[in-house]
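The block underneath contains the structure these notes are about, expressed in structure tokens.
In this view, the complex is presented without one of its protein chains, the others remaining in place.
Labels for the chains are A, B and C, by order of writing; each one numbers its residues from 1.
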Amino acid sequence: MNRTKIARLVLVLGGMLTTAAFLMTFFWANPSLLPDGRVDFSQKIFYFHVPVAEASFLVFFFTALYGVKFLLTKDRRYDMRAKIATEVTLFFVLLTMATGILWTKVAWGVWWQWEPRLTTYFIMTLLVIAYFVLRNSVEDEEKRAVYAAAFGILAFIDAPISFFITRWAESIHPVVLAGGKSSGLEAPMLITFIIAQIGMLMLGYAFYEMRLHEEELKERLEALKVKVGG
Amino acid sequence: MGETSCTGRALEVQGLTRAFGVRKALDGVEFELPDGAFLSIFGPNGAGKTTLVKILTTLLNPSAGTAKVCGLDVVTDAVELRHRIGLISHNPLLYPDLTAEENLLFFAEMYGIPQATERVRDLLESVELDHRRLDITRTFSRGMLQRLSIARALLHKPDILFLDEPYSGLDPHAMDILDSLIAQIRGDHTFVMISHDLTKGLELCSHALILANGRVVLFDEKDAIDEGAFRETYRSTVGMGVA
Amino acid sequence: MAGSSWRQFKAILRKDLVMELRTHEMITSMGLYAILTMVVYQIALTEAGEALDVRLVMPGLIWVAFIFMSLLGLNRSFVHEKDQGCIDALLLSPVDRPVIFFAKSAGNLLFLLVVELLSLPVFAFLFLQGREGITNPIWLLGVVMFAASVGISGVGTLLATMTVNTTGKDILLAVVFVPLMYPLLRAAVGATFAAIIGGPGSVETFWAWMTWIAGFDVIMLLIAFGLYEFVIGA
Partner (left out) sequence: MQDVYSAVLPQAPYVIGAYGLIWVALLGYVGLVFSRLNRIEKEISVVEAAVKRREKSES
């Protein structure tokens, strides 16, 4: 089985898992309660908001990893992989921001709050966008690849900062993946969450592979055109 | 043909390839140049001339193949090789806000040249700029800049001089001066020159090379070249650079 | 080898200083920019008048001015090298690439510090007269300024080396530089605030922010140092 076929399989599986998680979120996972005992419906957003956010951090790591690999080998295929990883990161980052803003409005009464997690994540969004702005302003292909790799490595530093900031600084952002006592998730909630997380990571991988396949095909097309056109 | 302190051949280029993606700037370039020769490299825009010189001067690494300059590998012996090569470009490569003397002293420091002050004075005299040594180079004419840049290139007594279209932008008078300067140092240096000007390039060279699409189309000693046929070959490559 | 690297480091730094003393290009443009920023701050603060304790926003205002000011200097410092292809001559010489990085960073740090030191009293003169004085020792301010400027000029030098080769270099440098600097700026403002406002526990808070700055400096400079050879060789 080749990579493209695996990617399509993972895509279908990821789709099924996320759909299952979606249904479980609303029909199985027990409701979270507000301090006054009423049901907190907005908490349902978390079952997808968090997996998307985790996926964005993880995929962004590959930007830095392929950046390092590119600089060490100067192999253009790594540059392409880093670029695609950043693209998928951008997709997840924007989704995280959008769902997060909706939840913030419900829970905190405002669309936006400059608190550490939101701020650092916003900065990460800007860095991901800056990565593409940088790429677009370098004409020479190799320079573009080297600069993008260097910037990707530097930019990734913000990801762990944003991830751990809720533990270091005074943040009002809930810590879902705290482990142990404070996450306070009951079994059905936790299982739903984990399934959504796995599904989302599979989707992330599938997106990445599909885009990679597309870029490789594009390249083959270019090569063919050169052959025909002379 | 003169002698330099190089042991072995001035240039040994084997299967030199420089590629990024589908486009190949250099594609299996091979040739050898004896010590003390004067090589002129011709070719249309985008043929890979600048890339070739950048690799030979250690500014770029090859993707495949090897190149030895003065018997030193451009990748593994880069630092040592940098002591042996000089570059004269159409760009002066000088700081406009430093004086002539400061510019040369700065580069002397970069090369770790002993008794730098004397060496710089001598060189300024030989390119007839000693009277302007305390002026910042922003005030210099194109010809004066080119003379100073020759002095810069000769500071560390290189064995091989690379010339990247040194005549472009020079008035006839400055060209004459450049000619005589090259003639003066011709004896104990190997030259590699990129040129657009066929007449000038052929007049100076002992070996000629035509590059097109990153490949060597023609490489030979000048004595073996029939000029008419050479011009014809060169003309046929023009336009090949743009694939 | 180490001896010659040190000589080369000094030569590059000296060259940048001589050029700057001759043209005053960077210091003038950065200094004027700082003063212009203060004029704009005056507009921004004018309606708030006496109701606002300027000291509370001053740390932020200072660092906003400094970070944007530094962009000017960083850009300039590589335009010089690029102008007549000098960078190629530099790379052609037997110099270790990191030496270029450290020398250019040191030059940028020096110019940045000079303008910071000049503009800070002006800032105090224009905005802080008649306000409560600073109770903590003043050298604490010097510590933050130095530590944060090290990070700014180090990472800035790496990024400016890239952006000088791009279209629209000035804007691009801001786009890539400012978000990368966020953690450092946040800590610098925190430390400056602790230094200026004072009060119980402020010195501890100050040093807590300083550990952030020091950590950022060390990590970022190491990465920038590691990346420099690739970037300048591209």
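Here is the rule we go by: a residue touches a chain if its C-beta (ideal position, glycine included) is under 8 Å from a C-beta of that chain, and two chains touch if they have at least 3 such contacts.
Remember, it's a predicted structure, so these values are computed and weren't measured experimentally.
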| item | value |
| --- | --- |
| Shown chains touched by the chain that is not drawn here | A |
| Per the touch definition above, residue among A:72, A:98, A:175 or A:190 touching the missing chain | A:98 |
| Residue numbers in chain A that touch the chain omitted from display | 11, 18, 22, 34, 37-42, 44-45, 48-49, 52, 91, 94-95, 98-99, 102-103, 105-106, 203, 207, 210-211, 213-214, 217-218, 220-221, 224-225, 227-228 |
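The rule we apply is simple: only the chains that are shown with their structure count from here on.
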| item | value |
| --- | --- |
| Innermost chain, taking as reference the mean of every protein Cα atom displayed | C |
| Intercentroid distance (Cα basis), chain B paired with chain A, Å | 50 |
| Separation of chain B from chain C, taking each centre as the mean of its C-alpha atoms, in whole Å | 39 |
| Chain A, residues touching no fewer than two other chains | 142 |
| Touching two or more other chains - residues of chain B | 61 |
| Chain A partner contacts - residues on chain B that touch it in the complex | 20-23, 61, 63, 243 |
| Residues of chain C defined as touching chain B within the complex | 4, 7-8, 10-11, 15, 18-19, 22-23, 80, 83-86, 88-95, 233 |
| Complex contacts: residues of chain A adjacent to chain B | 74, 76, 141-142, 145, 219, 222-223, 226, 230 |
